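Right, one structure below, let's go through it.
For this depiction, one protein chain was excluded, whereas all remaining protein chains were kept in their positions.
In order of appearance the chains are A and B, and numbering begins at 1 in each one.
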Amino acid sequence: MDEEAYPRRNYLNADYRFRSWLWTTDHKRIAILYMISVTLFFFIGGAAAVIFRLELMTPRGDLTIAETYNRLFTLHGVIMVFFFLIPSIPAVLGNFVLPMMLGARDLAFPKLNLASWYIFMIGGLMAVGAIVAGGADTGWTFYSPYSSLYSNSNVILMALGIFVAGFSSILTGLNFIVTTHTMRAPGLTWFRLPLFVWSLYATSLIMVLGTPVLAITLLLLAAERGLGIGIFDPALGGDPILFQHLFWFYSHPAVYIMILPSMGVISEIVACFSRNRIFGYTFVAFASLAIAVIGFLVWGHHMFVAGGSIYAGMVFSFLSMLVAVPSAIKVFNWTATLYKGSVSLETPMLYALGFIGLFTLGGLTGLFLATIAVDVHVHDTYFVVAHFHYIMVGGAVMGYLGGIHYWWPKITGRMYPEWWGRLSAGIIFIGFNLTFFPQFVLGYLGMPRRVHEYVDEFQVLNVMSSAGASILGVGYLIPLAYLIWSLRYGRLASANPWGATGLEWRTPSPPTTYNFDKTPVVREEAYQYDQDELLSV
Amino acid sequence: MHLHVVPKSTYFIVAGCLFALMVLTVGAAQFDLGMWNTPIAMAIALAKATLIVLFFMHVRYGDPLLQVFAAGGFLWLIILLGLTFADYLTRR
Partner (left out) sequence: MSAPVAASAGHVAHHFDDAEQQYASAELGMWLFLATEVLFFGGVFCAYAVYRYWYPEAFAEGSHHLDLPLGTVNTAILLLSSLTMALAVRAAQTSEQRAIVRNLGFTVLLGLGFLGIKSYEYYHKFEERLVPGPNFVTRHPELAQQPGGESRYPPPAEVKEEPRYKLSSTAELFFSLYFVMTGLHALHMVIGIGILGVLIVAAVRGAFSAAYFTPVEMTGLYWHFVDIVWVFLFPLLYLIH
């Protein structure tokens, strides 16, 4: 490992003025802006979860009334999906490392990148404004005609906030795709790219091709509600199920916006901490693209009981099963990468291993839900809630935290405290399973989601879940504390503390403003971890 | 990447074709062709769009990557329409 001195001039100390952050076009600084913003949103969404998990400790509504409860889970869903999960890995970690992984000085459109953050914040403020004004109670799915005709809540402002934030997602995706095409360093062919780049590319495709449909759908919804221009209004002969089609055309692929970047992070971490080349690089790379494309063909599995065609349901059911193939390829290949590797269990690796297990569980229960007969039984129950939390929290959030720890030395130039890192990774894993595994059981026994009261038989499992949630909450607060602590007191990081491959580790920690003094030339494949050499160190 | 300057005459010919197609589509709409009215109108619109994309938007002279990107949006639109109609065409 090469010990380089803390670089005197880097992107963090290049300029200390406040406006140098607000007007920055440096992808690394924009990543930091995003990191602060999504962390804020994460804890806003988490606060709502705290309240409704407390409410669910007892079978009666003794903390909140039904209306408040509806607003709380809507808040939680909207904020977590649109303002945390979707921007988290792409806009924070992707923004930070993608140009460095490509050997580029910045993204192709730096000003657009900054604009996307401002757009995101405007959308976020609109959504928070809607919450402060009383909140929406439609659920994050905004199903018409409830949202357009009956709900007496702040649907328009909430929907327009998401509409606006969608453009930031589009701009990020557009920027990533163009950058990956045009800004690769000499010698960096497509099949030498780190797998994180492949997964971000696949994610960006979904952002660019899916988000506009959500935008127009929410616009139509707002027009129907605000201007009386009925598009989905059954009183005019309109079809509310059409809203669901258009909504899920984006919102199912959006699940892959959340999980694909996480998969890319896991590929980086697993290769690095088992000192092995990724098993079947090409398969993992193409699996990302396959998930992105097939992800667009499966949205109807959210609508099996909505009243559409049963024949279309069968087609969607079959297509949904197909997604399991590329997902399984990834899981098998990560596992094979571990095989005969020299595995070391640093914090990022703990998150990665957690991801593999939890994602597998979440993915397999997804197959249950893709089967029409089972879905009719568990639709709109806690089984669904548990399933998608295993994907989104067990998958996406685990990957995000793993990636934050993995690249923290690069981002800040400081090491986080390893012992605390491992501790909180363990706490999060335990807390997560205690929170969400009982929900599989609850759902299978028939407890519906989105209710604040339930029959007495379900109380034991609900108390378990709430207890797990409090453990999980502690698990999330510990990293917040020690990562902030490490900014000042952490050990100085070398340029490459993990001995990892990849161009981002060839820059100093933290990098200089333009990343590379001279454009690097790539002469080797990705993940050239030579075990013999490392064992001798 | 090379700058390709298209002769003016090409643009005028393409514009002429576009106007001819416009007249054709308005004309065709005046006759009752049964179920064929809509397919004909859509075919003419598609022809006009193709002319604009290929010549005015220079996709004909662009590199293959651009052609893929230009087609991609329309391909995804077909996915949206196709699977949505898988529902509507087979509802009981």
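Simple rule for what comes next: contacts are C-beta pairs under 8 Å (C-beta built on N, C-alpha and C of every residue); 3 or more make two chains touch, one makes a residue touch a chain.
This is a predicted model, so every value here is computed, not measured.
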- Among A:Leu63, A:Val178 or A:Leu445, which residue is in touch with the absent chain? A:Val178
- Determine which one of A:Trp21, A:Phe43 or A:Phe109 touches the chain that has been left out. A:Phe109
- Given A:Leu242, A:Ile278 or A:Met415, the residue that touches the chain left out of view is A:Leu242
- Item | Contact footprint on subunit B, counting only the chain that is left out | 1-8, 11-12, 14-15, 18-19, 22, 25-26, 29, 32-33, 37-38, 41-42, 44-45, 48-49, 52-53, 55-57, 62, 65-66, 69-70, 72-74, 76-77, 80-81, 84-85, 88
- Note on the structure: Touching the unshown chain, subunit A contributes residues 104-110, 170, 174-175, 177-179, 181-183, 208-213, 215-217, 220, 223, 227-231, 235-239, 242, 245-246, 514, 519
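Everything that follows uses one rule, which is that only the chains that are shown with their structure count from here on.
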- Where the CA atoms of subunit A average out and where those of subunit B average out, how many Å apart are those spots? 37
- Note on the structure: Given the complex, residues on subunit A that touch subunit B span 181, 209, 213, 241-242, 245, 249, 296-297, 299-300, 308-312, 315-316
- Query: If you look only at subunit B, which of its residues touch subunit A in the complex?
  - Reply: 65, 72-73, 76, 79-80, 83-84, 86-92
